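Left out: one protein chain. Kept in place: all the others.
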Amino acid sequence: MPHLLTLIIFLPLAGALAIAMIPSRQVQLIRTTALIFNGAVLAAVTLVAVLFDRTGAGMQFMESQAWIPQVSIQYSVGVDGISLALVFLTALLGFLACFATTMITKRVKEYFLVYQVLMTGMLGTFLALDLVVFYIFWETVLIPMFFLIGIWGGARREYAAWKFFFYTLAGSVVMLLAIVGIYFAVAPHTFNMMELAHTAPLLSAGLQGALFLMFFFAFAVKIPVFPFHTWLPDAHVEAPTPVSVILAGVLLKMGTYGLFRVCVPFFPQALMTFAWLLGVLGAVNLIYGACAAFAQTDFKKMIAYSSVSHMGFVLLGVAAMNSAGFNGSILEMFNHGIITGAMFLLVGVVYERAHTREFSAFGGLASIMPRYAFFLTFMALASLGLPGLSGFVGEFLSLAGIFVIFPKLAIISAVGLIAVVILFLVMVRKVLWGKPRERILWSDMNAGEVAVLIPLCILTLVVGFYPDSILQFQQQAVDMLVKAL
Amino acid sequence: MISSIQFVIPELILTCGALALLMGGVFGLRRKMLGFMALFSVVMGFLALSGTPGAGNIVFSGMLTNDIFGFAMRAFVFLAAGLTLLMSMGYRWPDEEDAGEYYFFLLAATISMTLAVSAGNLLMIYLAVEALSIISYVLACYFKKDLYSTEAGLKYFLFGALSTGIMLYGISLVYGLAGTLDLAGIGARLAAGGIHAPMLALAGVMIFAGLAFKASLVPFHMWVADVYEGAPWPVAAFFSIGPKALGFALLVKVFLGFPAFVTSGWEGIAVALAIATMTLGNLAAFHQTSVKRLLAFSSVAQAGYMLAGLASGVPGVKAAFFYIVIYAFMNMGAFACAAFLSSERADLDAFKGLGRRAPAGAFIFSVFLVSLAGLPPLAGFLAKFFVILCAVDARQYVLAGAVVANSILAFFYYLKIIKAMYFEETSSVEPIKVPLCGQMVLVLCLLAVVVLGLWPQPVMNILAVVFP
Amino acid sequence: MIPLAHIVVLSAFLFCVGIYGVLTQRNAIRFLISVELILNAANINLVAFNKYLGTPDGLGQVFALLIIGVAAAASVVGLILVIAVYRLRKSVFMDEFNLLKW
Partner (left out) sequence: MAFWLNIAFGRRLGLGSAYVAVAASLMAAVLAVLVFCTLPPGGAAYELVPWITINGHPITVGVMVDSLTVMMLLVVTVVGTLIQIYSIGYMAGDVRFSRYFAYISLFMASMLALVLADNLLMLYIFWEGVGLCSCLLVAFWYEKPAAAAAGVKAFVTTRVGDTGLLVGILILLASGHSLRFADMGGLPGSDVLMAVAALLIFLGAMGKSAQFPLHVWLPDAMEGPTSVSALIHAATMVAAGVYLVARSYVLFTAHPLALETVAVIGAISAVMAASIACTANDIKKVLAYSTVSQLGLMMLALGAGGYAAGTFHLMTHAFFKALLFLGAGSVIHAVHTQDIREMGGLIHKMKVTGITFIIGALALAGIMPFAGFWSKDEIFIALWQGGDPVLFGAAVLTSFLTAFYMARVIFLTFLGTSRSKAHAHESPSVMTFPLVVLAVFAAGLGFIGSPWCHGAFQNFITGADEEVHFNLGMIAFSTALSLGGIGLAYLLIVKGVKLPGSDGPGRAWFIRLVANKYYIDEIYEVLLIQPFHRLCGALMRFDITRVDGAVNGVAASAAALARFVRRLQTGRVENYLLMQAGGALLLLLIILGKLCRIF
């Protein structure tokens, strides 16, 4: 399979073309087509994971093709341990979210068209090895997301779509400047990430710092890092359920992935200088996100803010600059994708029944929706970092990593973790416990809804009990990163 | 002399075509027929262009120059004319009146532009630009019973006459300072030195004002929106690519040919004007509700990006012209889409629900708008990317920053159109049909925008030859 | 012989008058006349420079003639436009032409 990665990237686009051919009346056929193509992507990604050489630290399945030689831009893709986890996550959530797309009834064809384009953008971002190509895929995500939120979203969808678009755009144009800046800074001029990993660390400290901050700003908006996070609650809340899943599960990871792919290997000196900043922001994210989430009355908004909180761990892991921190950080990305994705699915389940997301409308659901109660409790526990479930491993590794460097931050974060615990427990109490309100005659989750959640639950358990199942893929890549520092 | 005649064969073909059109109009040929005739002569002229003698000869005793830059720009002018013609043929004109004259004027404008880009003498430049201006006034005023169209024509005239007048005065000063109007001669004289610098600067500003007027650079852009809005859609589209590109070509020809101008602070001026142009253009477009005005201001902003390229040294010129080529396609595409999908002076409400009524049209329009905004993987992104690349290379960091900041601003109003088309619904569900010629121009531009976005080599190779 | 400087000052004066007229006149016809002043200022320059700097080919004078012709054409078109507007609005005052704005 010489062009496996290219196939993975453009398979969804092919799906989009196929969907474009189908008349918009044949809704079922469109759905099936989208599902088939996303399933094929998942299968291909799984194949990559199976064929992946876990002992190799470098890029694998590389493809390289000169594109614009005048400015040495190459179409270059490859996968290593860090991107593999995220690509798999993307493919999995992409498939599951596609499967869970049952509530979309208007303009189905257009929905799946943009959805497929979105998939290509996300997969490409994680696989690109050339900064320009990376940027192109990165930006490709914006417009489909703008549509997905703006057309199929909730009541304030337009506001949310605008805000999402412009906020993240503001971040990415800064990244564009930084990309151009790094191109001219290194000798020989190149956009190739593999070469940059060798040449960029040689830059002067000041230059590294400036470029690092520019890149970091771009990623910070996407992650999102306090104080650039306010697009997130709006976008997550207004987006339809499957899109929220993708947003939280994959889009946020683009930012953190960028940290690992760009900020860490290119600017080790700047990373040393600004590690405290990352650490502090991580801790702030963690606590601020949890506290802000706690005060929400909207179920989905609460989950959205809790994402901010979880992303704090990823930042902490990066700030740690050691193997535990990086491993924890990457694992946390993966876990957060799974857990929060599932959380949004669960919010969607009650939203479809209640048509509201206010906590005050719920209560006592455990009595009338036992299956729902199980899944929600399970995922809430995973979110709050219960050992034995996947969330804990990432968080613990991140904390263990940061403790070596900034013990005070680690302690503050550990204490802040209590807020996360309170947050999710109180959520469970508000939604599931208590007396069921009168006149609620909601049905429990149907087979489809359960089927989507089960793989996520299994992954949560497996990673929680045997984290090496994921870690073994990334270990070599992380070791290489750490060694380069 | 033979080579001189050979050199202008394309223009001669166009002239013949134009005259034939005038006659055809008099004899009452159908608009469609006239359109084909015009297109035919442009295509023939384009073919003839490839047969003109190689670069290097002096033609018409230096009034025209036969160089590769002029050659490429002539080809570009033919391209722009061809696109405009196709669009005009696809456009739903309200009546059959004055069709012959319309096409005649278009061809005449094309001729004056080809002459302008290959001019070797300031006077020739003035004459060609003045001719183009006069034709443009008439074209803008094409709906002569229409309050808006006539106002547009008059306004264009008022500004145009003043601008060319000022330019002429500047030319006359240059004549006094250099003793010649021949571009090569002026260059030699300037290189020799000893010219009264403030006077030269005064002349420079005056000539710059005249050309910036055509290129719609701030502060000489005030006319743009009013004129575009009053003029018919195809005319506005033509203005937005033909004369604008001409303005830039002449700026390059005149200013980058004068080393003295470049060294005396023009680079800083160019940077400042580029930033001002894109910013003011985008800000003015920000709240527009009239789509034509919106696109007009957008074209002002785009001029700012092109100027940003020019302000970034020699590689920047290449980037600027890459931008101009891409811009021609995407802007023409955007104007064409807007023209076909709505009416004259349509506001944003007219675009509501177009995603339903004309799915293909709305999609293509969105592609053009997104490309204008500069989102990958479309050609508009690469164009902007190269400009930024050159700006950073020339250490114009502020300029590069302004370009990216402006692209955020620009997204706002481009997306507003897209939003109207897709997010909002209307009661009307009647589908909108685009005529065949219209479809052709759309597909042509779409292909260019998409293919050049993924594979920019053809244009880059040509530019590499033009600017060695 | 009149010094070149005098002629240049004259043309500059004409130019300024033209500019002043352009900026202050609300009447489109007067505007046209002011523009003609600017063009003539340029013509004076061309002719004078040609004469005083002694360029052999006399191009400056030829150009002046050409410009007179072109200016005439421009004025004609301008007048046509003014008339077209006048027909519709019964006015030639430019400050009343602001249908197209913002």
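Note that the chains take the letters A, B and C in the order they are written out, and that residue 1 is the start of every chain.
Here is the rule we go by: contacts are C-beta pairs under 8 Å (C-beta built on N, C-alpha and C of every residue); 3 or more make two chains touch, one makes a residue touch a chain.
Quantities reported herein were computed from a predicted structural model and do not represent experimental measurements.
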item	value
Missing chain: touched chains present in the view	A, B, C
Residue in contact with the excluded chain [from B:155, B:292 or B:318]	B:155
Omitted-chain contact residue, chosen from B:43, B:147 or B:269	B:269
Residue among B:9, B:44, B:58 or B:201 touching the omitted chain	B:201
Absent-chain contact - pick from A:167, A:217 or A:299	A:167
Sites on chain B contacted by the missing partner chain, in the whole complex	155, 158-159, 162, 166, 197-198, 201-202, 204-206, 208-209, 218-220, 222-223, 225-226, 264-266, 268-269, 280, 282-284, 286-288, 409
Positions on chain C contacted by the hidden chain, ascending	19, 22-24, 26, 94-95, 97-102
For chain A, residues in touch with the removed chain	163, 166-167, 226-227, 229-231, 288, 291-292, 294-296, 322-324, 327, 364, 366-367, 377, 381, 386-388, 392-393, 396-397, 399-401, 403-404, 407, 410-411, 414-415, 417-419, 421-422, 425-426, 429, 432-436, 466-468, 471, 475
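The rule is simple: only the chains that are shown with their structure count from here on.
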item	value
Length of the line joining the C-alpha centres of chain A and chain C, rounded to whole Å	66
Chain centre separation (chain B, chain C; CA means) in Å	26
Shared-contact residues (touching 2 or more other chains) in chain C	none
Chain B, residues touching no fewer than two other chains	none
Residue numbers on chain B that touch chain A, as the complex places them	355, 370, 375-377, 381-382, 385-386, 388-389, 392-393, 400-401, 404-405, 407-408, 411-412, 415, 419, 422-423, 456-457, 460, 464
Sites on chain B touched by chain C in the complex	123, 126-127, 130-131, 133-134, 137-138, 141, 144-145, 147-148, 150-155, 157-158, 161-162, 164-166, 168-169, 171-173, 175-176, 179-181, 225-227, 229-230, 293
Touching residues on chain A, where the partner in the complex is chain B	68, 70-71, 110, 132, 135-136, 139-140, 142-143, 146-147, 150-151, 157-158, 161-162, 165-166, 169-170, 173-174, 176-177, 180-181, 183-184
